[in-house]
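Attaching a single structure in structure tokens format; questions to follow.
One chain of protein is taken out of this complex; the other chains stay put.
Chain IDs A, B and C follow the sequence of writing; residue 1 opens each chain.
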Amino acid sequence: MEKKTIWHTMAAVDVRFLYIIIVIAIVIPLLNPIGLPLVFLDEVIDTVALMRSIPPGSLVYFGAECAAENSAELRPPAVAGARLMYELGHRIIIGGFWPDGCILVRQWLTPYFEEMGAVYGEDYVILGYRASVTSILDTARDNFILAFSDRDINGDRLSSMPVMAGLNKASDFAYCFVLSPGGPGTGTYTTAWRATGEVDLIIDVPTGSMYNSAGNNYQSGLTAGLIGGLNGGAQFEQLIGHPGEATRSMDAQSMGHFAIITFLVVGNIGYFQIRRMEEQEKEAIKSGGS
Amino acid sequence: MDTTALSDALRPFLSSWLRSDSNRLSFTAFIFFAFFITMVIYYWRMSLGEKPMPKLRRIPGLDALDESIGRATEMGRPIVFVPGMSGFSAPTYAALTIMGYVADQVARYDTRMIVCYRYPEVLAVGSSIVQTSYLEQGKRDAFRADDHRFLSSDQFGYASGVCGILQRERAASQHIFGSMAAEAIILAEVGNVVGAIQIAGQTGSLQQPYLFAACDYTLMVEELYVASAYLSQDRLRIGMLAAQDISKSVLIILIVIGAFLMTFGSNFIDRILTLY
Amino acid sequence: MAGVNVPTAIVDALTPWSTTIGVICLIGVWSMLYKENPFYRACEHAYVGSAAAHTLVTTYANTIKPGIQMNMAQNGDYWEIIPILLGCLIYFQPIRQYNWISRFPMAFWVGYNAGYSLTLRVAMPLFTEARRTMLPFFVITDGRFDLMTSINNIVFTGVVVLVLVYFIFSRNVIQGKGVFLNRWARIAIMICFGAGFGNGVANRVSLLIGRFNYVLSDWLKLY
Partner (left out) sequence: MRRTVPMVLTFCAGFIMVLDGFFNISFINGFANRYLMRSVTLSVAWAAGIGALNIVRLHVRNITTKRTNYQYSYILLGFFFFMLISGVVLERHTTNPFYQFVYSSFQAQLSAAVFSLSSFYLASSSYRAFRARSLEATLLLVAAVFVISGSVPMGAAIWSGFPTVSQWLMKYINDSTMRAFTIGSTMGTLSQCVRNLVGIERGHLRGSEGG
């Protein structure tokens, strides 16, 4: 008969118990943030410097590739990015190929644009969702307005808007700032515009899980900038001097991470304890039998 | 060696017909493609002859397919098959090839297989693949069209649907192939909870750790593309794989030579790559 | 085309309830963590239904309608009817007898995508990445041998080559005893997966943060 030790009890613990722990670990620091200092990564600092080096009046493509579920990670860098672009006097063209991308980015950015006094159609425009991303981006290499059927998200004519002045093809963009939770994402733009030499500077804003491959693209020079995950978003916010949602969430992020580490460690200690006991039992049976 | 002169000499000739851009990789890409196509043709011809084809390295994940089917048959519970989250794309073709193999076994042993689709066009193809397997076994009536389920084109709508099926049908094994995204961990964990034996293989590397931890067998990254050649042992497909491997070897050799030359202060290979 | 409009008063009256509805949906989905239940099933079905409709609506509003209004009616691009008809052939798919007709548009898309992939665009990473992998093994900075950078470069190039060799499947191509290299390749792959897991944690934890921000800040207005 198997002995019941604390390790056995812990191995058989109800998973719902773990769920409660992780909820507590996140909710408490959200309510009472301590504000631990951030470690700034070179890549984020360089990205901000790159954006600042682009002259005012330049056209910028803002890739609103996101869905509602990524809002926690992508809203902070999107807001901070749009703020910085507007402050630097860039003209922002927002397009997206996730069905909800443009709608969401519009919801996120409109309050900030209103606060800063940006005018729709003059300082920024939202193109709206289109199906079939590869063929549209390809058409846009030669004729941007035709590719988007000359219509913005509201169904108004793009060609009549002052913000579009001087935008004929994709190569007129100074850089692209692309949110990237998967595909379509940065990869889509690097294949369509970077690989064909239309746009040389692509700033990658991946979610945490895309960050792995994003690092490689950044190192190989495929992308020119990298702001990864909520952590990158928090650094970005602080670097441009508008700490916001991401900065506030970093303590909860820390606690959540440590809850996961604790699960990993405790789970493994329990596993080794049980295995050791089983081995001891086997040896005991062996020596008893012989 | 002076590559600038070579580049200048080539430019007028190439610019009349070859597209170029600021990356200056067109000529290299063109040569590489030509080489790859030559290899494809070479192995195509070879596969028609009698010469022995290259042997493939063992892939445990694919060998385990039979075990999982056997277990489902013994327990009398269904297999749940997930052919990936993308529409027609390279990973989906690979997943459908594996599904064809599983369908042959399932039809032979009268095991039940439930396939969950995210795209209707994949459903159309998938159900006819399985139906063909049943026809070949002479069991036309044993094919159950209702087990081919289109769930939702929405990523998480699909995931929640698969979870529901895993739990309600008490699956004995789950096969996850094709391209997966964030929902991989949801499927694998729910599969674990119902106690299914799980085999997973997908092309992206980002979801791999979760699958590696939660599944009994995992195919790593490119191993999925090999499945079509490995399971069919078809000479033509093995030949295509060999062509691909040789092209890859050329690239590896280029990298190694380039790195050595770089060590001695010469970026010759780099300049050769960016001729035009 | 002038559309119908819902009176502003109604929308204004409804808007304050938006977050409450969202929280109810959230509770419905999370109730699955306790156990599978009717509330969850209701949410699941509502989700699938609205997602299917939303995709249709966005496509209609952004591609189909502007295409008809602008390209055909104004610019006279009537050739666009041909691809439209080709796309519509897919609707033969549910009809068993004429199922094969639905393969025509599929074949077209498959061909287009295959051709698109077989160009420089997709092949480009092959060469950009190869170029950046050729790193010098001995680095000398300011006249002195830089040990750390040298080791890092050797590790980087070494790992790329090892993993590439690991994924060569046909044995006759690389003859002989490269098998022991595979072990090292697997070690690198495992560390890579570990790092992937680590970054994935960041992603998943921030999802929860997002949801709690919604409940605590947007709904309960605690901060």
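Definition applied: contacts are C-beta pairs under 8 Å (C-beta built on N, C-alpha and C of every residue); 3 or more make two chains touch, one makes a residue touch a chain.
Treat the numbers as computed from the prediction; the structure is a model and nothing was measured.
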Of the chains on display, those the missing one touches are A, B, C
With the missing chain put back, one of B:Leu6, B:Ala64 or B:Ile129 would touch it. Which one?
B:Ile129
Which parts of chain B face the unshown chain closely enough to count as touching?
15-19, 26, 30, 33, 36-37, 40, 88, 90, 92-94, 96-97, 119-121, 123-125, 127-129, 131-132, 135, 150, 152-157, 159-160, 182-183, 185-186, 188-190, 192, 203, 205, 209-210, 212-214, 221-222, 225, 228, 236-237, 240-241, 243-244, 247-248, 251
Per the touch rule stated above, chain C touches the missing chain via residues 2-6, 8, 10-11, 14-15, 17-19, 21-23, 25-26, 28-30, 32-33, 41-65, 67, 79-80, 82-84, 86-88, 90-91, 93-94, 99-100, 103-123, 125-126, 129-130, 133, 152, 155-157, 159-164, 167, 186-202, 204-205, 207-208, 210-211, 214
Determine and list the chain A residues touching the chain excluded from the picture.
13, 15, 18-19, 21-22, 36-39, 41, 67-69, 71, 100, 103-104, 106-107, 128-132, 134-136, 138-139, 142-143, 153-155, 212-213, 215-216, 219-220, 229, 231, 250-251, 253-255, 257-261, 263-268, 271-272
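Assume only the chains that are shown with their structure count from here on.
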Per-chain CA centroid nearest to the all-protein CA mean:
C
At what distance in angstrom does the C-alpha mean of chain B lie from that of chain A?
27
Take the average of all CA coordinates in chain A, do the same for chain C, and state the distance between these two points in whole angstrom.
12
Between chain B and chain C, what is the separation of their C-alpha centroids in Å?
17
Counting only residues that touch at least 2 other chains, which ones in chain C make the list?
55, 113, 120, 124, 128, 131, 192, 196, 200, 203
Give the residues of chain A that touch two or more other chains, as numbers and ranges in rising order.
69, 195-196, 209, 212
Complex contact set, residues of chain B against chain C
19, 21, 23, 25-26, 28-29, 32-33, 54-57, 88-89, 120-121, 124, 128, 151-154, 156-157, 160-161, 163-164, 167-168, 182, 205-206, 208-210, 212, 220-223, 226, 229-230, 238, 241-242, 245-246, 248-249, 251-252, 254-256, 258-263, 265, 267, 269-270, 273-274
For chain A, which residues count as touching chain C in their complex?
16, 19, 22-23, 26-27, 30-31, 69, 71-73, 99-100, 128-132, 134-135, 138, 149-151, 153, 155, 190-192, 195-196, 207-209, 211-212, 216, 219-222, 228-231, 245, 249, 252-253, 256-257, 260
Which of the residues in chain C come into contact with chain A in the complex?
33-34, 54-55, 58-59, 61-63, 65-67, 70-71, 112-113, 116, 120-122, 124-125, 128-129, 131-132, 192, 195-196, 199-213, 216, 222-223
